[in-house]
Every structure is written in structure tokens, then in C-alpha cells.
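Left out: one protein chain. Kept in place: all the others.
Chains here go by letter, A, B and C, matching the order in which they are written, and residues are numbered from 1 within each.
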Amino acid sequence: MIYSEFIIEVVLENKPAARDPVGETIRRDLLAKKGYDMVSNVRSGQYLRFYLSAENEKKAEEIIEELLNKLRIFNPVTQNFKILKLQKES
Amino acid sequence: MIYSEFIIEVVLENKPAARDPVGETIRRDLLAKKGYDMVSNVRSGQYLRFYLSAENEKKAEEIIEELLNKLRIFNPVTQNFKILKLQKES
Amino acid sequence: MTKVKVDENELNVDLTQSEVEWIQNTLERNPSITELGMFDVMWSEHCSYKSSRPKLSLFEDAEKNYDYVLAGPGQDAGVIDIGDGYALAFRIESHNHPSAIEPYHGAATGIGGIIRDILCMGVRPIALLDPLRFGPLKGNPHSQWLFKYVVKGIADYGNCTGIPTIGGEVEFDKCFESNCLVNVACIGLGTIEDFKHAPSRAYNPGDYVVLMGGSTGRDGIHGVTFASRTLTELSEADRPAVQIGDPFTKKMIIEATLEAIKTGYVRGLKDLGGGGLSCALSELTGDGGTGAKIDMGKIFTREPNMNSYEIMLSESQERMAFIVKPEGLEEVLNVFQKFEMAHAVLGRTDDSKILRVYDGDNLVVNLPAIALSESPTIPRTEKRPDYLDQLLTEITPEPSKKLDEIIYILIASENICSKEWVYRQYDHEVGVRSVVKCGDGDSGVLRIIGTDKFIAASVGTNSKHCYLEPYEGAKEGIVEACGNVIANGAKPKAMVNCCNFGNPEKPESFWYFAEAVRGMADCCKNLRIPVVGGNVSFYNEDEVSNTAIKATPEIMIVGIIEGEDNIITLPFKEFGDDILIIGETKAELGGSEYYSVIYDLEGGIPPKVDENQIKTRWNFIQELYKKKLIKANHDVNKGGFIITIGEMCFKNELGAKLDLKDYNNYGLRDDELLFSESVGRFIIETNPRNHNEIMKLAKKFKIYVKKIGVLSQNPTIEIKGLKSGKLEIDALKMKNLYQSTIPNLMEI
Partner (left out) sequence: MRVKIAVLDFPGSNCDLDTIHVLNNVINIKADLVWHNYFKESKYDGVILPGGFAFGDYLRAGIIAAHSPAIDEARVMLEDGRPVIGICNGFQILTEAQFLPGALLQNDTLTFICKWVMVKVENNETAFSNKMNIGDILNIPIAHAEGRYYIENLKELEQNNQIVFRYSNENGEYTKDSNPNGSLANIAGVCNLERNCIGFMPHPERASESILSPKGTSHGKNFFYSMVDFIQKRL
């Protein structure tokens, strides 16, 4: 089997009910007070980038999804996660 | 002028030459110990999503870049930021 | 900058031409690029004290002149014997330059560094303190940003390592706007045996040299040369020199190191700070009279293809070097394994007196171990700035505001108001030692579990006074810091200082430094306080105006309280009690907060220090303590005694009825009387029953003490006996202003 290197990027963020004080504070204390009122909302989250070897990209994503769930890298009580689908560089 | 709503997603992370103790610890003390040794490296960062109105996407990105710099939401001495270019949902 | 040709390369070094020649002559060859880099770093101002050493020799020899001083200047930290078999280590250091460009990581790694210094003495770090300086917060987002992230950096690092931050100091002044000051101090406690087990020297040939902790990366190469220049010159290009702190690894290093020392097989210990491995190895062997043979290939690096220059000079955080007895190597390595700390046996010491570093078969460093620490000194010229004559002649303007208005403005001013916003973010209680907590006393008081002894520590100085008269200002810093620990019931035991000054190549800046050191040396001799360590930070200058910061010799004092019932706190306790002032008030408003806040005036003649007077006052207070005659004590500081009295009222929401008619021996104006910053005064609370006894003792000690009022239940401060009649201050309003200033300003 030939393995290649993949990079998988993930974002974890709080569910709305768990609130997001970081986003709230940036909007309220920084943006609104400094005249950036075109910004109506800010959400914050945690970003993780995994470097791993796998047979193919799909497998790589599966591994990451599995470890996110199994190791509770995201806390299902309070968080959601998404794997980023980035545009390929042209 | 017609304004539309845009969502700009940003990731802030430590510069590549700088250490990332969070990522290192996740890899060493969690993934490696739980058998995920195909993961060779983890880097962590902060994710921010801005909802704003602007004339067009380019303008929206400019506003975000400006406020990240001006309001010191990230420090260029130790951090990089990138605006995420996501694949359009099909 | 000097260009030196090495092999095919040309290297820019900070060494002077004559220093390079000295190196060539001593080695009788051209140094290798790595060797040259090592000299460059080790002989930088930051490591070698080139400019400052001649002045620092004014301090009396603490180890020789004080029997309880176990380690004085020259070691990683000062150490004193505090009785009952315990040793106390402490040290202060600056992290100004990195913090000015990266406040969070700059401050965090500052804490990291000072913890390592204490750990090197073989004792457990038990407390941190943090004297800070920023530009004014009001209307200044840059200062707010620096302040917010410096505090957060200290909090995140200190809290995570489990070392309480028990005190500190903050001043705001325009001169610190672009060059903030971040000084950090650490106290360590252990037994005298612990301390003896871990010298920062390698005395014995044949011992193993072991590196433990984080990996070695390219980060922070030449951090010390960065700290040895002004921000203007270098900051942009040198920005990668700022390090990322890792408090979790540091916590593991602390535990692994202390446990390794307990094995009894550690014979020497050195942290890797400025100058990295080159600095640590040359100090260990050079000062220990040995040499060593090191295999660089054993060093665990973070990045591939690092060359010997990078590896030897990397200042990657969180690393320690151990000198280990051969028979105990395994046991020590087992300890590191338990904590899962990376480690490598780099080589062994020998009796060659030469430090040899091999990269494979290549001998990349081959230097007499002592050579690196034999840095030359540079004579600097001193010149008193011309502008001082003008400044010192400033006189007190006619009051432009009513006295009560002024009191409210002063209590709300940034330099006087409560710093609770800062210490709430610090875990100041971890360790279950903190007896007098932030805000409840002039100093932080820690118990020593298992004894009836307590440590009191305080740090501070008055930059405005030092700007006008550095000699007197530096003395005042000592009297002030001692006054703080005395106010809590302690006897001052020893001092360390952190000298923050401008560019020593400028005669005016160097004059400030020289005067401040002279002041500290004289004052410490007169008051019998040993100077057991310190640190010098030069090149603190404003980027734009190219002017130096106000001279800031930070003073840290540790004292000991014998017995729990001798601990005194600041708040007034009971209405009906007397309020007494110790010491006279003179017209000493030069450099005061009153001048600066009300008139935006920097000038006038600042307070003078009379050590003889001060010493008898201290003895008198100790006598009152012995007789249990003092219920609350607070030394008078910025803003004058009226501010002091206000602060003492807040906690229990009491008030005071003051009569100052007979407390004005010099016929002062009302504002002079109320706001003067004469040094060494105390406000105490006493039981009226004891008045005669106290006055009798005062007479015996020839001390000026005066009852100036009584405590009232109603939270109002009434002042009678002023020239302008009567004054009424709402103590609750005052309290509210005191508490809300910084939170309001920091809601960015």
C-alpha cells in the first residue's frame, strides 16, 4: 500500500446555546466601539490542522473524523465540528 | 450602492517558525498515546467568522483584513492570519 | 556592528574591533563561526554587564558582610538563611523589549525565565511578583493593548505553573508608551540542604552533562543581543526573537528538577536562558574550574538541518542543564522518564578547563571555558542632564480646584487607583500559603507551613521621583519597599533590584544609572540591608522621540514575620480607634502625583531620604508591634497621607474624623500638607487606651508621632484644622472611584 501525506483542517465551535463570549466580546467591545458596525455578528472557534499519512484523502478524512469523535476532540455537549473543504490553489 | 451580506472566515495561528505547545501536546499526549501515530503533527489556531455587509466580496475581505490589523485581533509578531477560501457548497 | 570574516562567510557581530582582536590573540587563531557567535552573545550587555559592572561593585559584599546571606550577586538568585533550616531564594529580572512588541508571549516567557533562575538554586518557586510600567491608559488603545496582554501573559503562565503571583506594582507614564517595562520576580523556598545540593557550577571532572526539557529550535537566536539594543534600532528585523511560552512544560520541568535533586545525584544545575547552551555550558564549567566534551548530535532539535551555530545559540524556552554524578545517572534519567520529559546525555565534564563541542567528528567549539565569562568592561561617561536644573525649580501652582475635588481626582487616577483588575486574574492563592492577599496589605505575606514564620515581599519604586533625583529616588524605592513589608509586621531581610534605564552609551542615561546605583548602595549600607542580586536592562528608549524612559530602579524586599499574631493588615478595623501618623510631612511635592494629575507638571524637588530618621521609625514600629499596640498599618505613598487614610477606610467602610491643626509643623499650604509625598511615613490604627504609652515610647525613641483623628462608623472623612477650614469627603464615593477606574478604562 502506498501512503501519502495529507493535511486535514478542522474547526470546532460552540453550539449557539453554549454561547460564544469571545465572538460576542470582539463584536461588542472592539468592532461596535471602533466604528465597524457593518459587522453584525462574530463567531469564534478553535482551529486544528492535522498532518497525517493515509492511503488517500478520503481515508485521511475518515481517520480524523474518527479521532475527533472517539477522543472527544470536540465536546458534543457544547461544540460542533466541521472539516474544512478548501478550494484547491490554482 | 447596493450592499450584500458576506461571511468571512479567518484563521489566526502562530507563525510556522514559532512553537505551538497546544498542537504539540495534542499530538504527544493524546493522539500518539491512543494509537493515532499516523498523525505526525498538529497545529492549532483561532478561528473567527465575521458576518458583515459590504459592496462586494473583495471589499468585505478588505474590511476584515483592516480590522484584524488595526484592532490588534492578531499580533503580526507571532501570528499569521489567512482568510479561508472555501469550496462553494454544491 | 563589526564585520568579521570567518572562513568564507562574513558575520556581523556586536563585538567591537578590539574585542575581536582580543579573542584572536587569546585563541591564537581565528574563532569558528560558532565560537564567534558565542562570544557575541556572552559579551552582550545583557549577559556580560559590560557597562554596568563597574558601578555594581559599589554594593557591599553581601555574602561577606551578612552571615545569613548564603548566595549574593553572581549567582542565579540571591539566597538567605531564614532560620529553622530554611533557605529563601529570590531574584528579579526584566523582559521589557520582547513584551513591548509581543506583550502576551513576552511577559509569559519573562515569568518562565525567572522561575528557571529560582529553580537553579535547588528550591521550589513559591511566589511571583510583577512590577510593570505602561503609557497612560486613558484614550490610548496601544497602552491598553499592552497592559491587557502583559497581564494575561503573566496570568496564564504563572497560574498554569501553579506559582501564585502575590504582588507587584503598576505605574502609568507617557515615557513608557512604546517601551513598556515588564519586570518579574520570583521567590523560592527550600531547605538549606536543598540549596547546597544544586550549585550552578560543574566542580567535578567525570560528571555527566544532561540536557532536559523542550527541544532546541531556531527560535530566539540572539534574543540577548536584541535586549541589548534600543527598540528603534532593531525591533522590526528582530521580531522573530520573541518566544512562545509553554507553561505546561515548565511545570513539568519544575517537578522533574526538584525530584531529580532529591535523588542526591545532581551536582550542578543551570537554566538555559539568554545565550542558550553556550552560556549555560561555559558558566557551569568556567565558574566550576572544569571543562567538558560535548556531542552536539545528541541534542534533540525541533527542526531538521540546524547547524552548530544555531544549536549552540538557540534560546528555545523550557530547557535545563544538569551535572550528574556518574553513579546516579540512571536514577536521574528515570525521574525525567517518569515525567515524560525529553532528555539527552550530551557528554562529560573533565579537568581540561576547555569547552569542546563536537558536531560529528568536527570540533566546532574549542574554547578555554573561562574565556567567555571574561568579558571586558566598557567605561562609560556620565553627565547630569541639563534640563534638570530647570525642572527642579518648578514651584507649586496656585490650586485651580477645590481640595475635595482634587482628592476624588487623585484617588481615581491611574497610578493611585486599585489594581484589582490585575490581581484578580492572577491565582494569588495556589500553594495555600497566601495569608495576606493582594489588596489587604502593602506586601504579600506567605506562611511557611510547619513553622510559625511568614515571608513578606514587596516590590516597587517611584519613576517620577527617580527622574528628578535618581540618587534620592533609588533610596526612596528601598525605604518604600521596606516600609511595605514593615507595615505588615515584618523585618526587612534582603534586597534585589532591577535597573531599567536608557542607552548607556548616552552620558545622560548612564548618569541616571550611576546615581541610582550609588543611592541604592548607600541606602542599603546605612539601613543594613544586603543586596543579594539584581538585573540591568539598558536601552529602554522611546522609538519616536528617541528619549530614555524615566529611570526605574525596581526594588524588591523580602522580610520575615515571626509569629502569626505579628501579622498586621492595612484596613481600619474598629470605629472609635485612634488614627496616628508616624513621621512629619514636609513640602515635598516634586514629582508627585498631585503635580502630575492636577497640573500635568513634571518637576519640583522630590522627597529626600534621611536613613537615620527612617531607621529609628522602624525600630519604634517594631517596639509597638512587640507590645501589640498597632491594629492596622499602611505606609504613606503616592498622593499623600489623605489617600492612605482613604484606602484604609474602604474595606470595612469606615470613616474618619481628622483634625490637622497641630499637624503642620512647617506651616504648609493645605495642598502641600495633604498631598506631599514625604518618604517613610506610616498611618496606624491604635486603641485610644494606649495613647499615653505610645507617646511615651515615641519620646524615648525621639520619633515624631501625632494623633490626627479617630475612626468613625459613618463612612465620611471629615478634615478639620486646614487653613481653608473644613472638608468633608465621602469615603464610599472615594472607594467607588478607586475601584472603577481601571475596569472602566479596560473595557476597550
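Here, contacts are C-beta pairs under 8 Å (C-beta built on N, C-alpha and C of every residue); 3 or more make two chains touch, one makes a residue touch a chain.
Small disclaimer: the values here were computed from a predicted structure and weren't measured.
Chemist: Thinking of the complex as a whole, which visible chains are touched by the chain that is not shown?
Modeler: A, B, C
Chemist: From the list C:434, C:566, C:592 or C:690, pick the residue that touches the absent chain.
Modeler: Spelled out, the listed residue whose C-beta touches the missing chain is C:434.
Chemist: Touching the left-out chain: which of C:162, C:368 or C:385?
Modeler: Hidden-chain contact among the options goes to C:162.
Chemist: Which candidate, C:53, C:152, C:657 or C:720, sits in contact with the chain we can't see?
Modeler: C:152
Chemist: Please identify which residue in C:424, C:627 or C:726 touches the non-displayed chain.
Modeler: Residue touching the absent chain, from the options given: C:424.
Chemist: Could you list which residues of subunit A touch the chain missing from the display?
Modeler: Within subunit A, the residues touching the omitted chain are 14, 17-19, 21-22, 25, 46, 71-73, 75, 77-78.
Chemist: So which bits of subunit C touch the chain we can't see?
Modeler: Residues touching the hidden chain, for subunit C, are 152, 155-156, 159-162, 246-249, 251-252, 338-340, 423-432, 434-435, 437, 440, 447, 449, 564.
Chemist: Which parts of subunit B face the unshown chain closely enough to count as touching?
Modeler: Against the left-out chain, subunit B lists 21-22, 25-26, 29-30, 33-34, 44.
By definition in this document, only the chains that are shown with their structure count from here on.
Chemist: I'd like the Å distance between the centres of subunit B and subunit C, where a centre is the mean of that chain's Cα atoms.
Modeler: 37
Chemist: Based only on mean CA positions, could you tell me how far subunit A sits from subunit B in angstrom?
Modeler: Centre separation, subunit A to subunit B: 9 Å.
Chemist: Taking the mean of the C-alpha atoms as each chain's centre, how many Å separate subunit A from subunit C?
Modeler: 41
Chemist: By residue number and range, which residues of subunit B touch two or more other chains?
Modeler: There are none in subunit B.
Chemist: Could you check subunit C for residues that touch two or more other chains and list them?
Modeler: none
Chemist: Going by the contact rule at the top, pick out the subunit B residues touching subunit C in the complex.
Modeler: 14-15, 17-21, 25, 72, 75, 77-78
Chemist: Help me check something: in the complex, which residues belonging to subunit A touch subunit B?
Modeler: These residues of subunit A touch subunit B: 3, 5, 11, 13, 23, 26, 30-31, 34, 36, 38-54, 63, 67, 70-71, 73, 84-87.
Chemist: Contact residues on subunit C for subunit B in the complex?
Modeler: Going through subunit C, the ones touching subunit B are 101-102, 104-105, 141, 145, 214, 217-219, 239-240, 242-246, 248-249, 302, 316-317.
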